[in-house]
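All protein chains of the complex are present and in place, except for one that has been dropped.
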Amino acid sequence: MAAGAPLLEVHDVRKTFRAAKEVITAVSDVSFTVPAGAITGLLGPDGAGKTTLMRLCAGLLLPDSGRVVALGFDSRQAAYRIQQSVGYMPQRFGLYEDLTVQENLDLFADLNGVARALRPARYADLLRLTGLGPFGKRLARDLSGGMKQKLGLACTLVRPPRLLVLDEPTVGVDPISRRELWAIVSDLVSGSGTGILVSTAYLDEAERCQNVLLVHRGKVLDQGPPGDFRARMAGRSFFATGAGASGRAIQASLAGHGEFVDAVVQRDGVRVVLRPDAPMPVLPGIAFTPVPPRFEDAFVERLREAAPGPAGAMASMVPAQGGPQDGSPEVMIEVHDLRRLFGSFEAVRGISFRVHRGQIFGLLGANGAGKTTTFRMLCGLLPPSSGTLTVAGVDVRSAAAAARARMGYMSQKFSLYGDLSVAQNLAFFSAAYGLRGARRAQRLRWAAEVFELDPFWDINTTELALGFKQRLALACALIHEPRILFLDEPTSGVDPLARREFWGRINALAEQGVTIMVTTHFMEEAEYCDELVLMSLGSILAAGPPAQIRARAKTEAMPDPTMDDAFIALIAAHEAQTRRAS
Amino acid sequence: MGWYGRVRALVMKEFLALLRSKASRTVLIVPPLVQLIVFSFAATFNLQHVPVVIYDQDQGGASRELIARFAGSRYFSIEKMLASSQHIARMISDKEALLAIRIGPRFSQDLALHRSARVAVLVDGRNSNTALVALGDVNAVIQSFDNRWAATHGWHAAPAVLVERAWFNPDLRSRWFIVPGIVGLLTLVVALLVTGLSVAREREAGTFDQLLVTPLAPWEILVGKAFPGFLIGTLEATLIILVAVFGFGVPFVGSIWALYLGLLLFLLAAIGVGLAISSASATQQQGLLGVFLFMVPAVILSGFATPIANMPRAVQYLTYLNPLRYFLIILRGVFLEGDGIAILWTQYVPLIFIGLVTMTIATFLFRHRLT
Partner (left out) sequence: MNGERLLALMRKEMLQIVRDPSSIAIAFVMPLFLLLLFGYGVSLDARHVPIALVASHPTPQTSAFFAGFQGSPYFNPRLYPDMPLARRALMGRDVDGIVWLRADFSRGTLQGAAAPVSVIVNGVNANNARIIEGYVQGVWASWLATQAQRRGSPLILPVDVRSRVWFNPALRSHDYLVPGLIAVIMTLIGALLTALVVAREWERGTMEALMASPATMAEILVGKLIPYFLLGMGGMGITLVLAMGLFSVPLVGSFWVLVLCSALFLMTALGMGLLISTIAKNQFVAGMIALVATYLPAFILSGFIFDIHSMPWPIRAVTHLIAARYFVSILQTLFLAGDVWPVIARNSGALVLIAAFFLALVARISRKRLD
């Protein structure tokens, strides 16, 4: 292999799968190269064929036609050599949960034939890089999600590969761990000239890549350095603010305007992207300030072009009956001194907060901060060890069924019955919530129309793409028009377009007076919330509107921190303080 | 009436989840029927075609008459007539023959002189039950030879003779005993297949949480989960009973109401056990292990193949916890002995008790399983 030649070459690759009686084309006519010493990013919505491409590159799948040449080996002739020499980290890296951190490392060092003499230095490097040093003897199952991903990466790196293939390494990982993972990856590129192919659902991560491939429906839509993508959008990105109006209110007033490709709530305003050649509309009370374009702007525009959907997802929301003027109390959720123990471990340490009607209330925190435990207690899935918990005016512990009839719940796994069709899932949940007769029929029609589920009405839910599963899960949670909606990481693993659409619906619901409680890992989504609670190590670290929380992280070096920055700064400070104290 | 609509929806959902996928439809229907047929043919204690070798040292008329009786019996199949005794030991230990019969050199002569004539029988005792049954069959053949010989050659009769009769099963066909047992066994397997993993599977998929946040009360979930088991269990059991009666000719002399009351109560207990195992498990693997750990002893300690009366006292007490024990008594009582509800009520009560206890445990565990 000549020096300077690309590490990975993909030529006109096509891959199909047979499912039932249909042939599904996962990837077609894809060509690209991955050079040494650079990061190549693979981006695209769910079901675009990213994972199939990754597996093709790792020699775990063979193309139907075309060629994959990695490190000089053609995957058709020498798949085994590719598996031997390419570092590949699958989406869910298979750590052995019953093995300790060190044992996992040893296993992969042995499998990769790392010489014993080289190991101490290598381990020291990896443990320092990943910060896993103090946890060598801990079982992998006891690590947090972020630490697991870092350990997975460390296992892939025990023998430094020249070509590294990473499939969504940062999905479901909190912002701190994400930053750390990227630091490791960047180190590899600059330090040892490794070539890296990485797929991701976080568009801000694309900015860290030298070259980006935009994949959609199995084809490469576009490729180039992220700067080129940005350059195309020059002069079309603005920040809209209005005196005294909330971001969400501004977004709602922009919704009907076809001039915008994209409108996302950010801090106290809305970030908008203008259609090419469209004139800037004049709107009373709203000021537009030009801002530098981002990669995400180009991404959204390219995908909207490729798959033209309904102009504004939020416009399709049918107003719910009743509205905010019903007799429900002003304070919808009240939590006082809530605690939960697992054995001697205190997962939640006496937290208190209130949520008012019609609010979007965010629960943020790193992996293992106690978010999920709190959430499960709020939904009545886990009895609290002590403290009081009132939902919609009833004590969850004494009148659980009454409380449950007023709330909707959507879990991060989009828990639906896989062997049942879309219609059967909706029919079941509507009946389980006691809907009957004409009202039930009317709600089912509503779900079909508003969530555009008609084309999939009789399809089993296992066969739905992730974005549609999420829609259906939301429809099931809303079928009985709950007063409170619980959303547990509702957008985990979902692509940016589906995420925008989802938040459009949530905003509309909040406008109608539905109270929404949400956990998320996407800090940009925290901006959608009216109130936030930031949890760390089982207690509340900060509470208040997003702007207030951002303000707490303001320093000389960081005059205008993003939510991401604030999150990291606050949690790092708290963890350091707690460790020092203990 | 709110609960009615909710429970009906849950029942519908359970049926769809069980029957919409081809794999689970197949697992529920094909193995029980195939096993009924294969096992019913296989599981019999009656011997047929037992391989026998005969060494006839006498070669007289009387010995030939005796050999003819063995040849004519369907219990035996004569593998070889031996000319010397040297291979007998080897053929038995190599399992070429189960029995060796040696007719003494003066057999005909002794009989002619009204003396007892000597016949030696050697049997492979490795399977002691088979050996015992085979020896019984040999004795039956020789007894019939004796009776005939005594009658035709003017011998004294014995002072008393046994006149044996077996009630309920005059030919002592063990298939009549085994097939109703298999009906019970397969009903248990079906009930456990339907319920044993159902909660654990939903827990793994996260849908159980989704159920728990709806207004469905735990008892409503219980009814929804148990009902499909009742319906599928009853239908399959009916099918199996029909095959047993019309396919295998097992007599059915008792009350059909007594049988179906017993079936429903047994399903109540079996489904209760299945749901309790399932809701105690966090994963399907644990559920599967639990089902195995219940099913294996339940079969052994039911009296299916070996009588409970032969077990040590302590183990006999243990069998009182086993729902299959009661159901087998009901099945055999109704099929062969013509029992009705009045006789069997002592079997119904424990089934109700087991069912109520296990279902209560399952209902409690839905929400209170330790995490």
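Going by the order they are written in, the chains are A and B; count residues from 1 in each one.
Quick note on the criterion: a residue touches a chain if its C-beta (ideal position, glycine included) is under 8 Å from a C-beta of that chain, and two chains touch if they have at least 3 such contacts.
All figures in this text were calculated on a predicted structure; none of them were measured in a lab.
Touching the missing chain, out of A:94, A:191, A:258 or A:285, is residue A:94. In the complete complex, the residue from B:25, B:95 or B:368 that touches the missing chain is B:95.
Set against the missing chain, the residues B:17, B:54 or B:123 yield one that touches it, B:123. Touch with the chain that is not drawn comes from one residue among B:19, B:67 or B:135, which is B:135. Touch with the hidden chain on the side of chain B covers residues 23, 27, 31, 35, 38-39, 41-51, 66, 92-95, 98, 111, 114-133, 135-136, 138-139, 142, 145-146, 149-150, 153, 155-170, 172-174, 176-177, 185, 189, 193, 197, 201, 284-286, 288-289, 291-293, 295-297, 299-301, 305-307, 309-312, 314-315, 332, 336-337, 343.
Not every partner is drawn; the one left out touches chain A at residues 17, 55, 58, 60-62, 79-80, 83-84, 86, 88-99, 103, 106-108, 110-113, 139, 152, 155.
Keep in mind that, in the parts below, only the chains that are shown with their structure count from here on.
Between chain A and chain B the centroid-to-centroid distance comes to 56 Å (mean Cα coordinates, whole Å).
Chain B meets chain A in the complex at residues 2, 5-6, 8-10, 12-13, 16-17, 20-21, 205-207, 209-217, 371.
Chain A meets chain B in the complex at residues 342, 376, 379-382, 401-402, 404-405, 407, 409, 411, 413, 415-420, 424, 427-434, 436, 460, 476, 486.
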